[in-house]
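Excluded from the complex is one protein chain; the other protein chains are retained at their positions.
Entry: chain A
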Amino acid sequence: MSGMDAAPPVPTGRSRRWRVARRRLLIGAGATVGSLVVGVPVALEYGRPSLVRWMLERGTGPTEIPESSLVWFELTRDGITLHVPKIEMGQGIHTALAQVAAEELRVPPERLTVVQADTARGFPASTLFTFGSTSVASLYTPIREAAAAVRAMLELAAAGQLGVDRRQLTAADGGFQIAGSDRRLAYTEVIAAHQGPWQEPGEQPELRPAGEFTSIGRSVPRVDFRAKLLGEATYGYDARLPGMAYGAFAVPPRFGAELESAEPGDAAGMPGVQQVVIDVEAGFAGVVADTRTRAWAAARALKVTWSEGTRVDTAALDRQVTAGDGVVLRREGSIRAALSRGRIVEADYRTPMAAHAHLEPLAALARVESGPAGKVELWVPTQSPESVLEDVHAALGEERDVVVHVTQLGGSFGRKGGQHLAVEAARLSAATGRPVHVGWTRDTDLRQAFYRPPTHTTMRGSIGSDGMIRGVEQHSAAGDIIWAVAGLPEPVRSLLGFDPGGLLGLFLPYDLPAYRLVNRREQLPVPTGPWRGLGLMPNTFALESFFDELAEAAGTDPLTYRLAHLRRGGEQEDRLRTVLRTAAQMAGWHESLPDGRGRGIACSGDVGTVVAVVAEVDLTGGRLRVTGIDAAVDCGLVVNPAGAKLQAQGSIVMGLSSALRESLQIRDGQVVSDNFDSYPILGMADTPPVRVTFTGGGDVPYGMGEPVVGPVPAAVANAIRAAGGPRLRSLPLRL
């Protein structure tokens, strides 16, 4: 139950003293009698493991962040609290991670209290950037090991208290059964009775084998949802403090425009305005007022001038993102020889810019104590608390003590990993000496964001006399994703010729005698960045649409054609074959459909997970309707089937929304699709039944937040063609 009370407690001191017990385990030192704190540091690769590996092989790129982030357990006589460094924005990870901990603690997961870690309690970096579908996969083993160690420490203490050998104790249901006795000792009783230091387990206690799981693999209720249903959850927009005022600030009219001058103008005398805050050097002009709408109105009345910025429009951006020359990222076989003969198929594909359109606009609350070194406390719906820390330090002074509390996030999809309103709220609070909340309107939220960049892909393939593909040449181009928000200096990026985010979904998964891939990245004059799955969905749209075009030219069923081109014996390929066959079976792939209706299939892989999607469409009456989606997903071990199904269905609906609706329009250097009237997203009426089957298993979970979005638009485009419609090669798909 992350979030905060109406009047949040002022955090106690920021550092807890820890004693390093073993290589990985940290035990809270100086813990009071009757409590136990155990933590485990987590080293995480900076980027997605597969990307990082890819980059390392080429001798470049970031590798690791220090072992500083912590998962920790706090046990008191009232129960067990799990402090989770990863952030809940709807994915259900707090529930899944509680299940993982409960498994090794031998406690029903419902009995754990789950708390969002903040930067105040424990460690300054005890929160983790939450991105790339890595939360469950990366914390699965550390949490299990820490939980098993906690259980072992409780067992040692209980044995001492009872005067029995620890082997006579069996942990179950939050307590110990004593062999040959009816007696039970609850963990809370062990904690309450404990005196002196805790004895450490000598070695890593054994973890429960996957076949004996009772908590992992169950659809337990979400830990965050009761509060949400009661209207009691605290999202960023809901953060409150006594005496709080409302802030707003002037935003640039065009991308790239910078503040040149600012004066209060009419804002100072407007109703409810308490203060105008101007710092032209910092590019800031804002107001503080007694209500939010008054703050918004006053910010619009500030007398500000801006530099020119860009006057770019969507058409110009599309022209800039044009596939052609670039860096060769894949060269297998002789593409020239392959394309010199056989039947040639050529096509090119485009995907437009898109917004995240999370339903909770950006917001932040700040309380800054007076003086140049005054403490800063922030409540922010962010995926990246460490970047909030850095930004606020940079803006208000490195010497300040800054604490970030992460609230619930009302959706994010990548957007809340970047720019946030913490700095602006902090500036206004510092200037006025009172807590200030800043929340954006929908139109500002859509105009002042970063966006999924446009892509352009040209494909050329050749089919031999046996109907098999002889070779494929692919030219891809996209605006930056990762490089747009972080990372290496431009000369290095230019040299590399690719953006790590743009690599997702970029490579054909099929076994081809010849394959050449030339990639081009573009730094655009508008902000671009991570959107659910990064390059995965735009790239998969091109590749899997083209694969169907090849199958059609070869006169072969698209499913059969895919199966025939997946390498025999490859692990990834075998898993792709399984999801393709499963999705096809779910959809009744081989059953005929009436005229005007058709099915399309597509697949992709990302963060260890492979997905196949079959879409069914109805084109009768000249109108495009998606009538059903069947998806097979292998994400390895499924920790919470109900939660994973929501992630899969949600990814499919978001992919459908991109396939059928979304195209962010830019005119004169600004976003003109700035609310749900001009930037429509998919609603209930256009959402078909979405069926999901999980085909994985084993004891390793892979990512679930993003992979399923990948194949959706391609599956729909392929279905439209199969239904006798045109081959559509750009999103959104329009007949």
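In this text, contacts are C-beta pairs under 8 Å (C-beta built on N, C-alpha and C of every residue); 3 or more make two chains touch, one makes a residue touch a chain; residues count from 1.
The definition used in the following text is that contacts and distances are computed from a predicted model.
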Chain left out of the displayed complex - its UniProt protein name, from "NADH-quinone oxidoreductase subunit N", "2-oxoisovalerate dehydrogenase", "(2Fe-2S)-binding protein" or "N,N-dimethylformamidase" = "(2Fe-2S)-binding protein"
Ask   = In the complete assembly, which of A:104, A:360, A:473 or A:706 touches the absent chain?
value = A:360
Ask   = In the complete assembly, which of A:136, A:652, A:666 or A:733 touches the absent chain?
value = A:652
Query = Of the residues listed, A:237, A:450 or A:589, which one is in contact with the missing chain?
reply = A:237
Remark   = Full-complex touch with the removed chain, picking from A:253, A:570, A:683 or A:726, is A:683
Contacts of chain A with the absent chain, listed as residue ranges = 6, 89-92, 221-222, 224-226, 228-235, 237-238, 240, 246, 291-293, 357-361, 408-413, 439, 441-443, 642, 646-647, 649-654, 657, 675-677, 681-685, 687, 689-690
